[in-house]
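Only one protein chain is missing; all other protein chains are in place.
Take a look at chain A:
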Amino acid sequence: MSLLKSREVVLGGVIVLLLAAIASRFPGFVAPANLGRVFTDTSPLILLALGQMAVILTKCIDLSVAANLALCGMVAALMDGMGVPMPVILGTVVVMGAGLGAINGALVWGLGIPSIVVTLGTMTIYRGTIFLLTEGAWINAHQMSDAFKAVPRQVILGLPVMAWIAVAAIAGVAVLMTRTALGRAFYAVGGNPHAAVYTGISVGRTQFAAFVLAGALAGLTGYLWVARYAVAYVDIAGGFELDVVAACVIGGIAIAGGAGTVAGAVMGALFLGIIKNALPVVGISPFWQMAISGAAILAAIAFNARRRDPGRIILKRAEVRA
């Protein structure tokens, strides 16, 4: 575990250095209020990265999360337009997101189709469905009720509700990963599927659960996204799935499964969020963002590669205890 810990320490150090470098020229960037804004702005990425982490831990990948987000966000906006009360909308997006995730999971679990193929397909299907629902029309701010738009922006104890939801999700997923049988099953399935089967864990069902979790978080984020930016259309969060995978990879979630922590995923998301928010402040064209995040992914996987054989982690821990 010491290796794993050092991984998060390194990333934390990089983030602190990054903030220090920005602060040396633009001290306003590290003011608590601005850091709060950066965190709020990064909340959707954090929420999706938490779900993606569970999926990647089980040796799968979910490329449909951004399309899921967009579809659930659009459904939320449409329901608001029909005058559906807020609690019902919130319940619906979570259930619907989980359902879309369950479709991915069922195809992976029941038919054994590789997750990358399944989610490449569902990604286009989910996004296309938004078009079928709306015929490409936008839902703009003036078509949304005030209550609908207010929820994620409501400030409690200095942070908007959106940021608090991210905090709650971080805490919830951290407990799930480290304190529950399902959380340990995610690691076991990715670390060594054969051993997982012998210990009585169903690999397919665990992967299914990971997809449902990722889907539910994407659905919830869909509402938050649409309400915060007060607009819903077919292409919202286009290409966001790559940012989500990037956050996980930078955060040290091993793409081969079985290794990675909630802290890593969150810091990976924050790293990208800080860069995105700092570029305009530092005066670098926002067009640099894509290349920088690409370079960061490559640096992160090169760094990850030095960590050998993530499949043995659970056994090592057992050995230490024994």
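Quick note on the criterion: a contact is a pair of C-beta atoms (placed from the backbone, for glycine too) under 8 Å apart; a residue touches a chain by one contact, two chains touch by 3 or more; residues count from 1.
In the analysis below, contacts and distances are computed from a predicted model.
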item	value
Identity of the absent chain, which is to be given by its UniProt protein name, from "Cytochrome c family protein", "Zinc protease", "Autoinducer 2 import system permease protein LsrD" or "RNA polymerase sigma factor SigM"	"Autoinducer 2 import system permease protein LsrD"
Residue of A:G13, A:G28, A:P85 or A:G128 in touch with the missing chain, whole complex considered	A:G128
Chain A residues touching the omitted chain (full complex)	59-61, 107-108, 110-118, 120-125, 127-129, 131-132, 136, 193-194, 196-197, 203-204, 207, 234, 242, 245-246, 249, 255-256, 285, 287-295, 297-298, 301-302, 305
